[in-house]
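Below is one structure, written out as structure tokens, with a few remarks after it.
Of the protein chains in this complex, all but one are displayed in their positions.
Should a chain be cited, it is by its letter among A and B, assigned in written order, with residues numbered from 1 in that chain.
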Amino acid sequence: MEKRFGPKDFFLFVGLLLVLLSVWLLMFQVDRQWEFIAKVEKQIEEQSKDLSELRRQVLSGRPLNGLNENRGQEANGAWQGFSRLAEIMDQNNYAQGDWIVDAFSVSSPTMTPFVAGDAYAAIIQQLVLDTLATRDPETLEWLPLIATQWSSSTDGLSFTFTIRDGVRFADGEALTAADVEFTYRFLMDSKIAAPRTRAYFNRIESVRASGNKVTFQMNEPYFASFEIIAQMPILAEHVYSEYLESVTKAEVFNSSTNLLFGSGPYRMANANDWLPGQMIELVPNERYWGLLSGTFSKLIFKTITTDTARLTEFKNGDLDVYGARPLEYRDLMDDQAIVERTKNFEYFNPRGGYSYIAWNQLKSGKSTVFADRKVRQAMTYLTDRQRIADEVFLGYAVAANGPFNPLGKQNNKSLPTREYDIEKAKRLLAEAGFLDRDGDGVIESNTGEPFTFELIYPSGSDDYKRMMLLLKDSYVRAGILMEPVPTQWPMVIDALDKKNFDAISLAWTAGFEVDIYQMLHSSQTEPGGDNFMNYKNANFDRLIEQARGEMDEAIRMDHWHRVHEIIWEDQPYTYLMWRKSLVFIDGRFENVKNVRSGINRGGLWRMPLEWYVSAEQQKYNN
Amino acid sequence: MSESSIDTIHKEQAYSARVVREVLSSLGARLGLVWIVLMIICAVFAPLISNTHPYLMIVAGEFSSPFLKYLTWIDVALLCSFLGAIIIWFGLKSIEGWKRLLLMVLVSLLMSILSAWSVSSPRAVIYDQYRMGLESGKIQSAYFAPIPYSPTDRSRDNPAPLQPPGAKHLLGTDEDGADVLSRMIHGSRIALGIGLVATFTSLFLGILYGGVMGFYSGWIDILMMRFLEIFESIPSLFLILTVVAFFGRNIYLIMLIIGLTGWPGYARFLRAEFLKLRQQDFVQAAEASGLPLSSILFRHMLPNGIAPLLVLSSFGMASAILVEATLSFLGLGAIDQPSWAAMLNQAVGPGGSIAIWMATFPGIAIFFTLFAYTLIGEALRDAIDPRLQQQPN
Partner (left out) sequence: MINYIVRRLVLMFPTLIGITLMVFSIMALAPGGVGASLLTRGGDLRPEERAAMEAYINERYGLDKPLPQQYLRWLNNVSPLGFEKVDEGEERFGFKVPDLGMSFAKNRSVTELISEALPITLLLNLLSVPFIYTFSIIMGVYSARYRGSLLDVGLGTTNLALYSLPVIWVGTLFIVFLSSEEYLNWFPTSGLHSLGSNTWTFLPTSSETGFQRGYLLDTFWHLILPLICLSYSSFAFLSKLARTAVLENLQSDYARTARAKGASEASVLWNHVFRNSLLPLITITAGIIPGLLVGSVVVESIFSIDGMGRLVVDSVMVRDREVVLSITLIISILTLISYLIVDICYAIADPRVSYE
């Protein structure tokens, strides 16, 4: 009798399969452990290098740079950037250690500087790379960081920075003016995939380093020049110069995901094998030249793309920082356990963006209904922004009156925000020739065309959808039919390029002082510009050009105010909302404060991380 | 010749009558049919059951009917077709079964075209005017439908998003403030529509394609078979995703696309039937004596082939609804239409709060619909499977 395949054999087979599977997983595990050991070995190696260096210095008899002595002193302007940190370290429950666990909702494609373009990579880069100067979180003044001092020429066309002594990269090599010059050369090289950054630096004619000074020469006066230069992250020549050698090497750089190396207070722990989508671990840079290399022993950034999962992790206590949307925020604030465990913050982020509706004035070569200023003003009167703020954003937003941040100086505070007024709107529409001529409830133009249009907005956001439906129901009261069209991102871009949309709702990011040339100047209606609604006003153009070239701040702000007046009259956009940031932070962190530039966390701004956790409250240990 | 055709027709009638009887005797199929009939009634009579526009309104002594004024052509077409179908089915019993069906379909089409052409309702709808008018006294009195909310009436005069079921809104409200019960009733249109449009498209394309393949065998058959394989090899969800993501998300486009990806199954089946038939002696004899091949195939294939096609269609309708639900979930559904799957999406709020009424009712509705189609399909399959006939019960 031949051997039959019975149930016994089946189970044997399955068992064998399971064993094979386990062996496979075990191999993964062993691999990981092996890598971990390799990392530990490398750390030990670096530390022993440090020790021998230290021993050498001690034996040589020279006084060591007293990190402990000059804390907080302004003596040679050396530590101004860290005075706030110094205060923290004086607190009696200050302790080092613990982790901060944060999560990104989008997987960043790369961390490599200049190639990376999204906000999340920028957050990581701000912690690993240094810049020439940084802003004080409260006064917003520029504080020296890598540069100890700077000066500008009278015509505002050249800036000279003095580079600090003793700054070191994470591997111990010194940072000099040559590195600054190299960084400029690096990003301007066309082999490197940095067209975004290059667009900003195009106004710089040359960068020259001599000794410990670096001079930037601009080719025309531009009010934001200093900011652009001061915020340039500095790359190490000895690490990055090899990528300029040939096209193939540049390609290696361009397609890399983890070539992040700098002189900042943190460094990427898993830089060598980090892949997009994985968790990012930052550990303190032991050789950090500054005051405090890192209060926290780890900064962790997970990538959790599903909103539900992220929220659940936060609720379970596995996430320390959580940015919530209005509905979420309200629900979470109702949860007693969460409120007790965390601190919550609601604030207007000066760099937060504003949403708007752009009315296209020239579609496929023909003037649209929105070419008439009265119609645009009527649309603004019909857009009940207060109601949107209350119902969609639950009060955590404020109506926007223009492109300038209400907290900033550019904003012209004398201009009132138009409130919802249906009578005024109807009057304006009637003046523009729109009446309900056939009694069907929809208003028509002089030629009998009914006033209907499509409003495109990026799909994927519930808040946008609710806002659009609210607007649809508002507009219909004045006899205007609006059809909201949620659109995928690539199609949004396509619509902007082809300019074949009726109206589009988007958002721009803002800043302390923004340049609106790109969006509203008439020259930007050409392809490549962002004036996609064909708004042209010669007076406006002139004023913007004046403002941009004006280096004196007071005069410039005056120009901006007059620019704002014109925008307020013309309403090329209907500005919608400035939204509040709603953040939960785990309660164990001390010194979490709301500062003028947001939360004192060192996020998008080059602020040092000012938090700490007292010894008894520490949750994670390495 | 005519005698045998009469015999054939009698045999076919007996066969289809038997199948219908078998199906109806199964409990599962009966329950399924009950649910589907319920859905059809909801779909057809939706504007009568649930509408913000009152039936009758008295303003300053004058009578008017906003209900009639705001009926869209789809409402009228559905109502007329339904009434026409009932009249034809029960009134004209003298004409045989399948001819009656054909007549019903023709009458429905005629009604649809007529109403599309003649019915026009005002496009600007302001739902609050009735409630506010009653409050302010401008409207003396008004008589409303049993559920005085339309599916897109978001109660802007008194916004109440995400309310649990209560006195005013029997099944609660969704995140925009629209009444859930109203959306469920009107949503049955979309559910039925998806099933019907998608399946009919697939059927039509499949029968056409399979018929041509079976009819012209040889080179054409081989070539068309290759194309069929190509089409089958692409996973349908993937193809639908691509098309919807790239071309935009119109609900009618989605229905059509789902239909366009389902036809290979029907084509294969029809081709197999045709090939089987062609081997038969009587077909070859008929062909030899001069009858055109097409009439033979259709006359003899169609009656036998209908039942299995119905089985396939039944499962096809279930899967079409499931695909639409998946699309909504992945963020590609239409936005203002009251589709059940879209409501399911709103069940878990961003803060993790759960609106149980949004999760249960639409979920149950989808589940019952899928279950109904599946049960009917199973019953049909059991009814036509000859092997089961022979076994002692």
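The rule is simple: a contact is a pair of C-beta atoms (placed from the backbone, for glycine too) under 8 Å apart; a residue touches a chain by one contact, two chains touch by 3 or more.
Owing to the predicted nature of the structure, the values given are computational and were not obtained by experimental measurement.
Q: Can you work out which residue in A:Tyr200, A:Phe345 or A:Tyr420 touches the chain that's missing from view?
A: Counting the whole complex, the residue in contact with the absent chain is A:Tyr200.
Q: Return the single residue from A:Asp118, A:Glu242 or A:Glu419 that touches the missing chain.
A: A:Asp118
Q: Among A:Asn316, A:Gln336, A:Ser364 or A:Ser414, exactly one should touch the missing chain; which is it?
A: Going through A:Asn316, A:Gln336, A:Ser364 or A:Ser414 one by one, A:Asn316 is the residue touching the chain not shown.
Q: Could you tell which one of A:Asn93, A:Asn219, A:Asn272 or A:Thr305 touches the chain left off the display?
A: With A:Asn93, A:Asn219, A:Asn272 or A:Thr305 as choices, the missing chain is touched by A:Thr305.
Q: In the full complex, which residues of subunit A touch the absent chain?
A: Subunit A touches the missing chain through residues 4-7, 14, 17, 22, 25-26, 29-30, 32-33, 36, 101, 106-107, 109-110, 115, 117-119, 193, 195-196, 198-200, 255, 257, 275-277, 279, 300, 302, 304-306, 308-309, 312-313, 315-316, 318, 353, 458, 461, 488-491, 493-494, 497, 506-509, 518-519, 527-530.
Q: State which residues belonging to subunit B touch the missing partner chain.
A: 28, 226-227, 229-230, 233-235, 237-239, 241-243, 245-248, 318, 322, 325-326, 329-330, 341, 344, 347-348, 352, 354, 359, 363, 366-367, 370-371, 374-375, 378, 391
Simple rule for what comes next: only the chains that are shown with their structure count from here on.
Q: CA centre of subunit A versus CA centre of subunit B: separation in Å?
A: The computed centroid separation for subunit A versus subunit B comes out at 48 Å.
Q: What residues of subunit A sit close enough to touch subunit B in their complex?
A: That would be residues 307-308, 311-312, 315, 324-325, 327-332, 391, 440-442, 450, 452, 459-460, 462, 465-466, 469-470, 473-474, 476-477, 479, 481, 484, 486-488, 491 of subunit A.
Q: Which positions of subunit B touch subunit A when the two form their complex?
A: Residue list for subunit B touching subunit A: 122-126, 154, 156, 159, 161, 175-176, 245, 248-249, 331, 335-336, 348-353.
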